[in-house]
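The complex appears here minus one protein chain, its other protein chains still in place.
Chain IDs A and B follow the sequence of writing; residue 1 opens each chain.
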Amino acid sequence: MVLQGYGYLLVFTLVCILVPSLALGLSWLLRPKAVGPGNFTTYESGCEPIGGAWIQFNIRYYMFALAFVIFDVETVFLYPWAVAFNQLGLFAFIEALIFIAILVLGLVYAWRKGALEWS
Amino acid sequence: MQVSLDAFLVIGAALFCIGIYGLVTSRNAVRVLMSIELMLNAVNLNFLAFSNYLDSATIKGQVFSVFVITVAAAEAAVGLAIVLSIYRSRDTVDMEEFNLLRW
Partner (left out) sequence: MKLSQGVELVSLLVLTAMVVAAAMGVVLSPSIVYAAFLLGLVFLGIAGMYLLLNADFVAAAQVLIYVGAVNVLILFAIMLVNRRKVYREVKLGAVRQLVAIAVCVSLFALLLYTNLNTVWLLTPEVTALPSGIVTLGQHFFNEYLLPFELASVLLLVALIGAIILARREFVPDRGEENLELVERPKELVAVKEE
């Protein structure tokens, strides 16, 4: 009793797993194994990184992620409404507008507080 | 052999117990929040299993699981903000150091 059409998803997932593991595994088998100090740098043939990777990041990254989470959830609520729009009618349209309006308040607040600005 | 309701309930129970273990024993506050997410996912799995096997016509379990996901997202946002705030004032995320309200 599985939904129709998801066999393709399964095949797709299997291919997605297979291709990179084949690529990495084959190159691991075929390549010569040379060990040197260059193997342990972060970018083996790129720039030398400045400073450690365990630095503290700017709090603004968190702000953007936060706003993203909230509006992502909003999307999930609006999607069934959009799909069932023809069966639902005007009342649901007004309700969805109220839903969006309440969240726009949050957007305005975040904007006013500078949570959406970089500097 | 067909996949039955019991299988999903057992997986949910296992996830929930792993989540409780992490919740109780973790020292890192962020990991505590991650354990809570595990437990909420276990609950969601139960909702959807019941929805599919006991109520497949009116899928009310799916409605509940969407609400649970919403609450979990809000909880993660506020919980992590609280962790950040505590980290700024106490300079650690160790649960054992959070004794401001300890009697």
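The criterion applied here is as follows: a residue touches a chain if its C-beta (ideal position, glycine included) is under 8 Å from a C-beta of that chain, and two chains touch if they have at least 3 such contacts.
Quick caveat: nothing in here was measured; it's all calculated off a predicted structure.
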Over the whole complex, note the residues of chain B touching the chain we left out. 1-3, 5-11, 13-22, 24-31, 33-35, 37-38, 41, 44-45, 48-49, 51-60, 62-63, 65-67, 69-78, 80-85, 87-89, 92-94, 96-97, 100
Contacts of chain A with the missing chain: which residues? 1-4, 6-7, 9-10, 54, 56-59, 61-63, 65-70, 72-77, 79-81, 83-85, 87-88, 91-92, 95, 98-100, 102-103, 105-106, 109-110, 113, 115, 119
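One rule holds in what follows: only the chains that are shown with their structure count from here on.
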Listed in rising order, chain B residues that touch chain A in their complex are 56, 66, 69-70, 73-74, 76-77, 80-81, 84
Chain B partner, complex, touching residues on chain A are 1, 59, 62, 66, 69-70, 72-73, 76-77
